[in-house]
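Every protein chain but one is kept in place in this view of the complex.
Our next item is chain A:
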Amino acid sequence: MSAPEKVEDIEIRLLLEALYHQYHYDFRNYAMASVKRRLKQAREQLGFATISALQESVLHNPAMVPRLLGYLTVQVSEMFRDPSYFRAIREKVVPHLRTYPSLKVWVAGCSGGEELYSLVILFREEGLEERTLFYATDINQEALQIAEAGIYNLDRIQLFTENHRKSGGKSSLSDYYTAAYGRASFDKTLRQQVVFSDHSLVTDAVFAEMHLISCRNVMIYFDRPLQDRALGLFRESLARKGFLGLGAKESLRFSQHADAFNDFVREEKIYQRDGR
């Protein structure tokens, strides 16, 4: 591992610098193995001979940026992914949330909106939707547009339906969408209480006081220092005794902010902000 830096590694570093200096998208502290893999995919599929050629195109052609972001930001999710997580939100977190007259929920790194709609449906089923404001944020404008449209391929719906049922769903998922032409279009009313917004966990600041933050499988793409920054943001954003839900394989255990949170549902990676 002490070998001289490979040319492609230099190119990748320079491309990430270029993307930051020209467009303020900062991937410099992302976990590199996955970034490299996706940049190599981007290079191949966009038809460039080298990462440097891709960099030149990105610097001089802003239209390339969203295309590159499509590769750099991972957009793989499903509704009610890990149903036991949503079951724990429903059974353990919701009773606490009921005690507030109004609620704010932040889905950080919402990607195509699958996790957002899962939470909105859950809140509707629990009678909390009307008093809740949801913030759905991502750095990727195209992903935000997909989230805002709420249209998914019909072939994914079977999995979503199964997950919803396993999560303790109190209605039929089909109540919330209309199917046509191979697509399922989720009901507009699910977006009544949602604010979609461009926000970066890497460069942006706190914007409101939250009662629940759900940020699943976003921080695994960050390196340790960047994970700490994001968790610092969550810590500042959360109301006292507010809740933070992470991905099944994400943990606060190694973070400098670990002390600010207590395990709430340990096996589901749901934490509660301390009372200080």
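To be clear about the criterion, a contact is a pair of C-beta atoms (placed from the backbone, for glycine too) under 8 Å apart; a residue touches a chain by one contact, two chains touch by 3 or more; residues count from 1.
The rule is simple: contacts and distances are computed from a predicted model.
Its record in UniProt calls the unshown chain "protein-glutamate methylesterase", which is the match among "protein-glutamate methylesterase", "Inner membrane transport permease YbhR", "Ferredoxin" or "asparagine synthase (glutamine-hydrolyzing)". Chain A residues in contact with the hidden partner, per the touch definition given at the top, are 1, 3, 31-34, 36-38, 74, 76-77, 82, 84, 217, 220-221, 223-224, 227, 247-251, 254.
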